[in-house]
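Input: one structure, supplied below.
Note that one protein chain of the assembly has been removed; the remaining protein chains are unaltered in position.
Read from first to last, the chains carry the letters A, B and C; within each, the first residue is number 1.
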Amino acid sequence: MPTDSFFHQLFGSIADGGRVLIDRQLRGLARQPGRAVTDLCHALLSQRGEASGAALAREVLLAYNDLEPAGRIAFFQHLVDEFGPEPEAIASAAHAYQEEPSTNSLIALARVVEAPRQELFRRLNMAPGGTAALVAMRGMLLEQIAEHPTWRAIDADLLHLFRSWFNRGFLLLERIDWHTPAVVLEKLIHYEAVHAIDGWDDLRRRLAQDRRCFAFFHPALPEEPLIFVEVALVRGVSDRVQPLLDRAAEIIDPAEADTAVFYSISDCQPGLRGISFGNFLIKQVAAELQAELPNLKTFATLSPVPGFRAWLETAPSLEPLRSELIQRLEDEAPASLPDDQELAGRLLPLCAAYLVRGRRDGQLLDPVARFHLRNGARLERINWAADLSPQGLAGSAGIMVNYLYRLDQVERNHEDFVNKGRVVSSRRVDGLVRSLPADMPVVLEDA
Amino acid sequence: MPTDSFFHQLFGSIADGGRVLIDRQLRGLARQPGRAVTDLCHALLSQRGEASGAALAREVLLAYNDLEPAGRIAFFQHLVDEFGPEPEAIASAAHAYQEEPSTNSLIALARVVEAPRQELFRRLNMAPGGTAALVAMRGMLLEQIAEHPTWRAIDADLLHLFRSWFNRGFLLLERIDWHTPAVVLEKLIHYEAVHAIDGWDDLRRRLAQDRRCFAFFHPALPEEPLIFVEVALVRGVSDRVQPLLDRAAEIIDPAEADTAVFYSISDCQPGLRGISFGNFLIKQVAAELQAELPNLKTFATLSPVPGFRAWLETAPSLEPLRSELIQRLEDEAPASLPDDQELAGRLLPLCAAYLVRGRRDGQLLDPVARFHLRNGARLERINWAADLSPQGLAGSAGIMVNYLYRLDQVERNHEDFVNKGRVVSSRRVDGLVRSLPADMPVVLEDA
Amino acid sequence: MPTDSFFHQLFGSIADGGRVLIDRQLRGLARQPGRAVTDLCHALLSQRGEASGAALAREVLLAYNDLEPAGRIAFFQHLVDEFGPEPEAIASAAHAYQEEPSTNSLIALARVVEAPRQELFRRLNMAPGGTAALVAMRGMLLEQIAEHPTWRAIDADLLHLFRSWFNRGFLLLERIDWHTPAVVLEKLIHYEAVHAIDGWDDLRRRLAQDRRCFAFFHPALPEEPLIFVEVALVRGVSDRVQPLLDRAAEIIDPAEADTAVFYSISDCQPGLRGISFGNFLIKQVAAELQAELPNLKTFATLSPVPGFRAWLETAPSLEPLRSELIQRLEDEAPASLPDDQELAGRLLPLCAAYLVRGRRDGQLLDPVARFHLRNGARLERINWAADLSPQGLAGSAGIMVNYLYRLDQVERNHEDFVNKGRVVSSRRVDGLVRSLPADMPVVLEDA
Partner (left out) sequence: MPTDSFFHQLFGSIADGGRVLIDRQLRGLARQPGRAVTDLCHALLSQRGEASGAALAREVLLAYNDLEPAGRIAFFQHLVDEFGPEPEAIASAAHAYQEEPSTNSLIALARVVEAPRQELFRRLNMAPGGTAALVAMRGMLLEQIAEHPTWRAIDADLLHLFRSWFNRGFLLLERIDWHTPAVVLEKLIHYEAVHAIDGWDDLRRRLAQDRRCFAFFHPALPEEPLIFVEVALVRGVSDRVQPLLDRAAEIIDPAEADTAVFYSISDCQPGLRGISFGNFLIKQVAAELQAELPNLKTFATLSPVPGFRAWLETAPSLEPLRSELIQRLEDEAPASLPDDQELAGRLLPLCAAYLVRGRRDGQLLDPVARFHLRNGARLERINWAADLSPQGLAGSAGIMVNYLYRLDQVERNHEDFVNKGRVVSSRRVDGLVRSLPADMPVVLEDA
């Protein structure tokens, strides 16, 4: 098969004139940070870009990669200032469209509204490794976007392109196991965001026969997972995470499991923020597992409640109860929490209320709950002393939640949630909420 | 790997309510052709589409595939009428932008200018085989677009998406040879547009060791070439095509060739019309061949002059010469043409003038010349009696042209051609043009 | 991955001394056909072979391939004369073993009994393409072995090696369909031995969705099938072959088939004669199909009776009946045979008797019956007018047989057949046999 390296050896040099131009531009770099890269971008959008697109795109990306922080900031600003649409052209096309809203006038308007940046990014994508470079570029952009509000125009263009390029129809679902190349496996260790993987031995247990790991990949980003999910095949829905993470846990025969517990899901690419893959991933993995192991009857998560403790500590409506509970959580040794049913009896209803009724601007407070309920899952069970790790105690007060995915109900649940704001929950969870004092204000819009 | 079939067995049924809706809609099909598909499209763009996207998208495509011609026409019209942007929203956003051309107002304007059709197509793409279905849909659309000018709005949206999805960075170059699956090879036989392939034995010779065939593929369209090129490895630049096509031609050792002759290039997907792959393909194949066979010194085409004879027959400025030449072409037996140097001496200069100076609206008349010159090739040689097939005689008066690709000059040639309108040609070709009578009007803008 | 070509470019030259020797030897070729190759073989077995094994082996095979017929015959004779075991060494080791039949003396005896040829062949196998070359070498050897009885010693050595190398454990079962490379498919066309494949269109029908084709491959012979079987998925056991071969036959949904009919099985490698793959192939394919299509209930063949007509024409015990039947077969138009129930009524019992009782030296006369019955199949049904092709009429009098494979019975049937000589047959077939006159001598040992 074609070697990209050769291709660029041959074309990469660009014709003589171009090379001189580039050198001159790069020498100017010290005086005007980012200017040389910007000039190359202009060239790429010009006629030259048509003849030597891939080679010139590669030059841009190489030069971009060499930029110092100041150069990168300047370059992003150039993208805003020099590659946006023409206001006059928009005004004129908008006027023409308003005069006569025809097919032609609409196409003309759409053309001038699209920033030339988008075509620039499409041409940069032709370089070898172009897609990866653009994803990384957006990752860098997002790191500093808060300080540069005008960069939102760049971000909007990249996001628009990525939503198109990373369409579900182009993604590949792949199982990850011990037969997977090490270069991919080490990325799992790196990207795992929920329950950290402590090296290769830990990873090996998570890929044993009673565990499953699946990831989405994109053909243009080989060996680079976009998102991955870790699943434990168990008997009964897990109510504690430490046994699942225990490296020495007994390995069971998958044919004897009746439940798949999704205990971790991690996005891998900061540059793809805002493009949601999790919903598709969970459902397709459930379908795959169902196909492979008909003995699986239940698909559920074991999820944190990451905002619960912070809410508990700050919600004004919970005083004076709050201070006492916080104090007990801080005083009590983690190992004794499982047996403290009294504390459980006081915190679990509050957690249920937080999950079901806690809202701000009409939106559920808890991000994990939002994600799974929006996917069409059901809030099934709230488990006491389910994650005794420092992280679990600090974020979720040690509590974890099972969200249940019943594939024949996700569509209805999703519509109820999105259209009516209804949180679909089990009777057990409803009972917890109802057990709270009737006069307790649990919809805490102002929390 | 995940079995799509299972995925859809599980999800494909959609929740009960949805199913009933769909059935009801499909039953309505007879009354209002295309209406049921359109309603499914609306559902796909609604909340339901978020929960059951891939499954619902599949339903849409299945229903679309079942449409009768009348239903398809109605459906396309619905796409125009019901999935276009909102004129009021555009007016309002355009006004807001003009008031204050900020990042936010631009993003808002761009959002409303984009037709909801685009999001619809992106969601359809999530279905298994979605990309192929959309490409086929545009193929059908184009067949009848001349009669339905408003469909241009649909076409513009599809073309915009396809330009993004079929970006060069996502294409895979693959060599086609006798080790290629038959399902791909039979597509070559089907799609070959220049020199028809007469069955498997003919194909086999075209894939022998002194021939090369390369195609671009897209990951979402496996076993479906987008474009392919056929190359002969020879000694010296070929000046006649029949020896290259001769099934019984001696097979030479590629290590002894000094020239790669690109003698056929064919687009395969009507639904991707307007997206140019040929420029990239020729150049990358040249680079691949150079890497594999350093003995290759020359890369050239052997191309038809498809508009020459028609031009000859109609160009008013050529009278009275024209009638005589046409007559001779019609009277003479093809087999005796190679020896008719007198006729050659009269037609070749005219052909050269046609290629170099024949224009309409400032654009070169000959489409093949336009393509290669725009790519940065040089018009190198015009060959008499080079294609004696009926097709070659009817279109090109039996003449064929070598366009020369020198990789270190394509950028400069391209810029000269695009910016200055200059046709880069060899001295030999220039001489042919100069041999014409000085008073002959050869720039035939009105031809 | 390693390029064999380079490997040999580097090693292929062999050290200077060796090269000179080889050249000298090759020059001597004209005088003594085959001698140079033989000398290279001696070198390969010497110390030099240890250092430069693969390179030297390659030299031998190249030189062997250049041999003229006379040289090849001489070379084979050298293999007999110069690479056999030492009679004295055998005598001595045999004597030592008889004196004291110990582990050591047995190992010593086995070592001298093995001809050095075997080590020579093992070393030749190290050359790139060595396995293929040796298989081809045996193919050539077998073509002329009848005239050279001493070559049986060579053949015994090659067969011994091949039985080891082509052990079932090393074979790969692969499905052949329209996604298979053309280079493999054209071999099916070439090797099909039962019902000739008439070009690519015919092949395409045989690989449609209601057909299956599987082959065994060996890792050292890529793209080279060893044996393949063709299967039709149908409703009910087929009793005629022409409908299965009909290119225009309707293509059914495999999920609606209840029967897999094995209608053709062909060995591909003359050089592997005597190594039986068919038994394994049929059973594993049955298992594969059962796994893929649980709707399949019956696995049966539709097989010729290749020796029936010849037996009918020559068996003395059948006079005077014989002459009349033969005459009718010759006179009657094939198209009218299906309706000639009277002739069917007379021939089918004879065919049943031929299949069940016709023996020579205790062995069944019909080779196809021997093969399937030995595999453990049951002789299920004898079909009149089942193959009306000239070949089918000439060999089998148009009759074909269904042998039934019931996987839970093949072991018992096989043992009955091998140990007791019992032909396992259906009641229907038994009834045919019993319908013959009681005094008819149907066990025709002397046929």
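Quick notes on this structure:
The rule we apply is simple: a contact is a pair of C-beta atoms (placed from the backbone, for glycine too) under 8 Å apart; a residue touches a chain by one contact, two chains touch by 3 or more.
Keep in mind it's a predicted model, so treat the numbers as computed, not measured.
Shown chains touched by the undisplayed chain in the intact complex: A, C. Among C:32, C:242 or C:284, only C:284 touches the chain left out of the display. The omitted chain makes contact with just one of the residues C:120, C:161 or C:244: C:161. Of C:130, C:254, C:307 or C:392, it is C:130 that touches the chain left out of the display. In the full complex, subunit A touches the omitted chain through residues 178-183, 185, 199-200, 204, 223.
Not every partner is drawn; the one left out touches subunit C at residues 1-3, 6-7, 10-11, 13-18, 47-48, 50-54, 80, 84-85, 87, 90-91, 94, 97-98, 101, 103-104, 106-107, 109-110, 113-115, 122, 125-127, 130-131, 149-150, 152-153, 156, 160-161, 163-165, 167-170, 173-175, 219-220, 279-280, 283-284, 287-288, 290-291, 374-376, 407-415, 418-419.
One rule holds for everything that comes next: only the chains that are shown with their structure count from here on.
Judged by touch alone, the chains other than subunit B, held in their current positions, sort into A | C. Inter-chain centre distance (subunit A to subunit B, centres taken as mean C-alpha positions): 37 Å. Once the centre of each chain is set as its mean CA position, subunit B and subunit C turn out to be 49 Å apart. Residue positions of subunit B touching 2 or more other chains: none.
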